[in-house]
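What follows is a single structure, and I will ask about it in a moment.
Of the protein chains in this complex, one is absent; all others appear in place.
Up next is subunit A:
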Amino acid sequence: MRKYLEILSSLFVIVFLSGCWDSEEIENRAFIRGSSIDLAEQTTKDNPQLTLTQQLIVPAAIGTATTGGGEQPAFRNLALSGESLMHINNEISKRANRTLYAHHLEVLLFSEDVVKQPDLFEKLLDLFTREQQNRRSVLVAVTKEKASSLLDIEPEHIKVPSQYISELLDNKKSAEVSPPLRLGDLHEKLFANVSFVIPYLAIVDDKSIENSGVAVFNTNERAVIGTLDGPLTMGRNFMTGDMEAGNMRISIQDAKANIMIANVQSSLKLTNKDKNNLTFEIDVNISGVISETNSKINPHTHLDLYAKGLEKEVKKLVDKTITKAQTDLKTDIFKFNIYLYGHHYKLWESLKDEWDTGANYFANSKINVTVNANIEMSGNTQFTTQKEKGS
């Protein structure tokens, strides 16, 4: 009897040992690669309605390196409107034949209309930081057009638009873009109550998207209050040092030249700590290489000339950016807030509530920028082919 009981009970244990309560075949999962959020047409003033678009991967159409995919698109966009994202998501799953699976979500796009609504942006983000499936490394961007239309842009070489967008956001070759903004960073900035910039995407044609400029989020308005175009974003990046590479068109005595920027380092100091006369000193050190010139002067022996030209050009751009930030946007886009929090905590505590709103200490502060440029080399050639006789 006892023996039978033992056998029976061990058979019973098998139920627990199999461990497949949560098993889900990979074939039955629908991977979401990108999501976009727009304002729906039914939106009224007090009751914003949203459209959520989920881009699902169609694995069969992606194919492997050797077999290649078929002709059909490798993605499927499902869109629905409603009041809350989670609710819409549930509605969408009714239309998907597989279980929606967000672990591999890579990009999250918000159209400009959505982020310009006060408070709405962070309400929407709550789902993405609270839900266990989502990761903090998802890249976030604001789009000029309807965000869902970006998920339809299909370039020739990449089969899934969201993959194209995430690679675009990660590309650091241009100086006119914001560094990629991860969902986690965004969450941190919203908690820390500081203004910041978000990458800004715009459609160029039906095969390409441009990553240029930034959207500016003001922490007191709790919304995006404006944008910076590409050149001004570059000006901002010079000041914050958020730049890995870039190009700058400069003028020298007789001609135009192009400098490829190799390295930018900036240091920030607060020199006047009086609340009403805050003065910031920024040192920007740039090193670059001449990439193009049509001057008739030997560039190799006149590198200083180019350095001067670059300094002048950068200074002009930076001043333009400061004016835009202080008079037009009235928002701290230079990360002074983070600097003050870290290095002048007491001062920051006393003025943070009116930093870039109300009394706006930011807009009234003085920002002095010193630019030092160094041209490392003149490139592989010396003169242009049109060199002056006798020089």
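The definition used in the following text is that contacts are C-beta pairs under 8 Å (C-beta built on N, C-alpha and C of every residue); 3 or more make two chains touch, one makes a residue touch a chain; residues count from 1.
The definition used in the following text is that contacts and distances are computed from a predicted model.
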Hidden chain of the complex, named as in its UniProt record, picked from "Spore germination protein", "ABC transporter permease subunit", "Xanthine dehydrogenase family protein molybdopterin-binding subunit" or "Nitrite reductase (NAD(P)H)": "Spore germination protein"
Sole contact to the chain not displayed, among A:207, A:273, A:300 or A:343: A:343
Positions on subunit A contacted by the hidden chain, ascending: 16, 19, 21-22, 103, 132, 135-137, 184, 187-188, 191-192, 335, 338-339, 341-343, 345-346
